[in-house]
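One chain of protein is taken out of this complex; the other chains stay put.
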Amino acid sequence: MRTSNPFIAVAAVVLCPALMFAGTISGKVTYTGTPVKQKPISMAKEPSCEKQHATPINTETVVTGANNTLENVVVYISAGGDDGSAPAQAVTFTQKGCQYIPHVIALHTGQEVHVVNGDQTSHNIHPMPKSNPEWNKSQPPGAPPIVQKFDNPEFISVKCQIHPWMHGWFAVLKTNHYSITGDGGAFTLPNLPPGKYTITAWHEDYGTQTQDVTISGNETKSVDFSFKAKAY
Amino acid sequence: MGGKIFAVLIVIIALASAVPIMNHTFLGASVTLPEDISTHGKAIDDQLSVTMKEAGISFLAAQLVLGLFVWQFANRKGATKTFPGGATAMVIVAFLFVGAEVLALGMVGSKAWGMVYFKPAASDALPVQAQAGQFAFYFRYPGPDGKFGQIHPDKIDEGNSNFFGLDPENDIPARDDITAGELVVPVGKEVNLMMHAKDVGHSFYVRELRIQQDFVPGLDLSVHFTATKIGKYEIVCTQLCGLGHYNMKSYLNVMSQEDFDKWLKSQSN
Partner (left out) sequence: MSDMSVHAAVHGAPTSFIRKYVFSLDHKIIGLQYYALALVAVVTGMVLSWIMRVHLVWPNAPIPGLGALAKVGAPGGVVTPEYYLQLMTMHGTLMVFFVLTNAPFAAFGNYFLPIQIGAEDMAFPRFNMMSFWTTFVAFCILISAFFVGDGPPLSGWTGYAPLSAVGKDAGPGQGIGQSLWGISIFVFCIASLLGSLNFIATTLDLRTKGMTLSRMPIVTWAWFITSCIALLAFAVLMPACLLLILDRVTGTSFFIPAGLNVGDHIQPHQGGSPLLWQHLFWFFGHPEVYIAILPAIGIVSHILICNMRKNMLSHRVLIYCMMAIGFLSYMVWGHHMFLSGMNPFSALVFSFPTLMITIPATIMTLIWLGSLYGSNLRINSASLFCLGFISMFVSGGVSGFFLAQPSIDIYLHATYFVVGHFHMVMGVAAIMGVFAGTYFWFPKMTGRMMNETLGRWHFFLTLIGTYAIFMPFHYLGLAGNVRRYSAFQDDFLVPLIPVHKFITYAALFTGAAQLIFIANLVYSRFKGPQASPNPWECTSLEWSTPSSPPPFDNFGGQHPVVHHDPYQYGVKSSTGDYIMQTSPGPGAAS
């Protein structure tokens, strides 16, 4: 069910009774085993960033919370749901203190991402996609946001060569049903009409897991994911 | 008129240009050059000072004579004269003086070069590997086992602090390797810096250390030095390497042996 036409979209919302009985999938992402200890980042080469951090920040490849919960996992509906359309609202990706905030953003194909430089130094933003065009642009302090979009869904590694420790991810999805786990590893996918869905959880180091879930009516289904930590 | 203006102007320009040369020669090299913190640096500085004197004299003499002759002979009328001795004298003077200068500079001047490049590093020199990549330097110490792990270019993951592409899962010597974003060395101890380029050409330059050496992709180069003064000095890249070239830097952190040992220990866990 594509809802690219706003009239159909409105009609669907008004007429489709299923939406009124929207279901929700929620859950938690955890890990087993012992993850690699994250290393402190030396920002010695960029004093304007170094002094923004009282203690050195750590790498963010594996970010964990209490009770073995795992952060920065993108959980989304990979099959069974509607594709949705690109929201007009842009997603903001900020460079601050020589760090990407947030570490992972998710956006719809065709949705704009605004890359903002909040630092007193130049950054270069270099996403390395496989099925979208690759680009690499520098952004001096005070320069306007870089506005870009991606037409094909994929997980794109984003780097800054000027500050090689900076690493982030663009999760370009063909759905608006997604959630990124934060502190506590929890996620929620609301407003799901009844149906059979495939839920995918993606982590930059640990890979992907999928689970099938069926929603029938106005209910909340709980789904948990558990990743096996890598020793190195 | 134009000739006299030129003569005066060229003398003023020459004298103004020579002020830093004079400063260097009479007030000491420390006025124009940064301090030297290496064992071989003095040889370079001395050579530079000698060259400065010779170049300064040649420069001033030529400009002042040019000014003088133009002042004297501009718009002159009457029969022309020939400089005593003619071309033969000029050729002889040039061969004698400049030839001697060339020989002297070439022979004596190679001393400092030899100190850096002809002598290999001492066998007990501290081995450190330097890696240059767009746009940062990283340094690696072999750890307690004294062995460097292997570099796997495809495993480089800077976002996860794996700057050298180590494979600790399969490569045991790599497990205790210590990597750092700055070059920490003990004072008074010779360092054997092994240069590795990750992507394109770069260069390692610490002006206080009087060391500059290119990183050339595909070549295993090394350079050795002994830092003589505790402190923090900037390492910059001097080979154009891309958009972030101006921001490619690190620090040389010279510590006492105790502080260095402590630092190494704090890094190894």
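Each chain gets a letter, A and B, in the order it is written, and its residues are counted from 1.
Basically, a contact is a pair of C-beta atoms (placed from the backbone, for glycine too) under 8 Å apart; a residue touches a chain by one contact, two chains touch by 3 or more.
All figures in this text were calculated on a predicted structure; none of them were measured in a lab.
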Options B:Ala125, B:Val187, B:Leu243 or B:Leu264, residue touching the unrepresented chain: B:Leu243
Hidden partner chain, residues of chain B it touches: 1-3, 5-6, 9-10, 13, 16-17, 20, 24, 32-34, 43-44, 47-48, 51-52, 54-56, 58-59, 62-63, 65-66, 69-70, 72-83, 86-87, 89-91, 93-95, 97-99, 101-102, 105-106, 109-113, 116-118, 133-134, 151, 153-154, 156, 165, 197-201, 203, 205, 207, 210-214, 216-219, 221, 234, 236-247, 249
Residues of chain A (touch criterion as defined above) contacting the omitted chain: 121-122, 124, 126, 128, 134, 136-144, 157, 159, 161
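What we mean here is this: only the chains that are shown with their structure count from here on.
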Distance from chain B to chain A - Cα centre to Cα centre, in angstrom: 46
Chain B residues touching chain A - in the complex, by the definition given at the top: 133-137, 157-161, 163, 168-169, 180-182, 242-244, 247-251
Complex contacts: residues of chain A adjacent to chain B: 39, 41-46, 59-61, 121-122, 124, 138, 157, 159, 161-167, 205, 231-232
